[in-house]
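A single protein chain has been omitted; all remaining protein chains appear in their positions.
Here the chain labels run A, B and C in written order, and each chain numbers its own residues starting at 1.
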Amino acid sequence: MKEIDMTECEHLKSSILLMAVHLEKLAGEIDNDSIKEMLTEVLEARRIFVLGAGRSGLVGRAFAMRLMHLGLSSHVVGETTTPAVSNEDVIIAISGSGQTRSVADLGKVAKDIGAKVVAITSNKESKLGDLADVVVELPGRAKEDIGGYLERHMRGEYTYLTPLGTSFETSASVFLDAVIAELIYITGASEADLKSRHTNIE
Amino acid sequence: MKEIDMTECEHLKSSILLMAVHLEKLAGEIDNDSIKEMLTEVLEARRIFVLGAGRSGLVGRAFAMRLMHLGLSSHVVGETTTPAVSNEDVIIAISGSGQTRSVADLGKVAKDIGAKVVAITSNKESKLGDLADVVVELPGRAKEDIGGYLERHMRGEYTYLTPLGTSFETSASVFLDAVIAELIYITGASEADLKSRHTNIE
Amino acid sequence: MKEIDMTECEHLKSSILLMAVHLEKLAGEIDNDSIKEMLTEVLEARRIFVLGAGRSGLVGRAFAMRLMHLGLSSHVVGETTTPAVSNEDVIIAISGSGQTRSVADLGKVAKDIGAKVVAITSNKESKLGDLADVVVELPGRAKEDIGGYLERHMRGEYTYLTPLGTSFETSASVFLDAVIAELIYITGASEADLKSRHTNIE
Partner (left out) sequence: MKEIDMTECEHLKSSILLMAVHLEKLAGEIDNDSIKEMLTEVLEARRIFVLGAGRSGLVGRAFAMRLMHLGLSSHVVGETTTPAVSNEDVIIAISGSGQTRSVADLGKVAKDIGAKVVAITSNKESKLGDLADVVVELPGRAKEDIGGYLERHMRGEYTYLTPLGTSFETSASVFLDAVIAELIYITGASEADLKSRHTNIE
């Protein structure tokens, strides 16, 4: 590795452009109905819980942070002061394959409690897709992952290193930021409401 | 908020398309020289430390995770078992404004120890930009943030809710994934090397 | 290190017994007045924020978790959905030396916002001790640490490995669990109140 030939960083540039094209495709394929259902659940829930493992978990946390900025009551499953889930809450569960075991298992628990489950996945036909009340399908990941996230992690199965995994994560991240933009628009319709929510959190 | 009119999710779609255009612009404006310097530091360092606050911190963690998958020794500043920094290490510090206090302060500490500092920022003329050995400037954020991240956070200054903040974070995220793609290409040149590194971590 | 002679684990047993004696001493030296002030702040605050670095931060998180179980609104500074601090909140800041920079700095920020600051420290004459509204002094740590926590960490200054550091952390941990026991007693005086708070979080 002493002699590094980076050939004008062509792979780096291609990778960014590929993602730009991917996002354009994403905007075109958006299914309005499922998104409206998702927005309705988010706005009607008492609290919003975000659930995800690995890099999808980080994407979820970035979303939960913005929801809190908006004045909504949001929590990340697994963090220190995250309260118990109730039947008035909604869970946003993020998993490209829809098969990540810990995410599917906890989605099931939330469902049994009576909470609503919204799945963000690229695989509608999956454990998570099957149990969810609302499925928002994003393009990006074909391969199914077997077993739990930490399991695969422990086994060193880094097949999710492939561009396919990354492309779901970026889709999910940009999509969820776009959901925030839409929520700013919707809640902004009633300015007084927004203000009161802001005082609520300070 | 009872009557939600989502007008075909136009804001959501615009937000995604805006990001696609933004990434296309990013690919065009990439400065090869600073990226090559960054790649060289990453490949020559004994260990790679990632530093960032808030959503930039989450972007950094996603990058650190991929570096570990690649077989490189990576750590996130602030996590439980992150070791002491040495003069053989490189710090990847991520801050849109380049002024986030905790990031600039710890970047300075790393610098004093003799470690190399690579800044990922949209503001070259900043505390972080000034002290860094390598600055990779990404388009996206004009406004300067005053004071530390947790400070602003505590004060409830959510001005970083604006699309400008989000656009830096997405740029940084997609850029760092592209760095991974480039690293796969570069290190892949020596297949045996990659394999030995893989066995090393399993 | 091939031939391990553990001599009946004498150091291990001594270490546990030392801590038992240390806790007995702690119970005897407790200053009722400062604890009552702390309990009053906790019960009167709208929300309770916990602040600490390194192992003291972990102790703080364990406390914040129990406060949430009790039905109180608690947050850990630095976690994903932790909201902005207001002048109706209280900050529990934990630092053995009282000099950990990030903790003292953020304690100052909270103070400026108008929040109450309760310091848990073994060093009343310190940055944190000076700015706090209430100081609960716990025996355990004599040495002053210079600079911020992550700073020392980056420099590899593990002097806090000594029993003195550990003894403050255990004191703080057991003391804060005892605060929980007292809070269960106090709030339990009105059983209906406790129950309603429990329903409130489910």
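In this text, a contact is a pair of C-beta atoms (placed from the backbone, for glycine too) under 8 Å apart; a residue touches a chain by one contact, two chains touch by 3 or more.
Values in this document were obtained by computation on a predicted structure and should not be read as measured data.
Here one chain is not drawn; of C:L51, C:A84 or C:V179, the residue touching it is C:V179. Touch with the chain that is not drawn comes from one residue among B:A64, B:A104 or B:A181, which is B:A64.
Remark: the omitted chain is touched by one listed residue; of A:A110, A:V134 or A:A181 this is A:A110.
Although one chain is not drawn, its touching partners on subunit B can still be listed: residues 61, 64-65, 67-68, 74-76, 79-84, 86, 201-202.
Even with one chain removed from view, subunit C keeps its contact list with that chain: residues 1, 4-6, 8-9, 11-17, 19-21, 23-24, 26-27, 30, 32, 35-36, 39-40, 43, 54-55, 58-59, 61-62, 65-66, 69-70, 156, 158, 161, 163, 166, 169-170, 173-175, 177-182, 184-187, 189-190, 193, 198, 201-202.
Convention: only the chains that are shown with their structure count from here on.
Taking the mean of C-alpha positions as each chain's centre, the chain lying farthest from the centre of subunit B is C. Work out the mean CA point of subunit B and of subunit C, and you get 32 Å between them.
In this assembly, the C-alpha centroid of subunit A lies 20 Å from the C-alpha centroid of subunit B. Counting partners per residue, subunit B has 156, 158 as the residues that reach two or more other chains.
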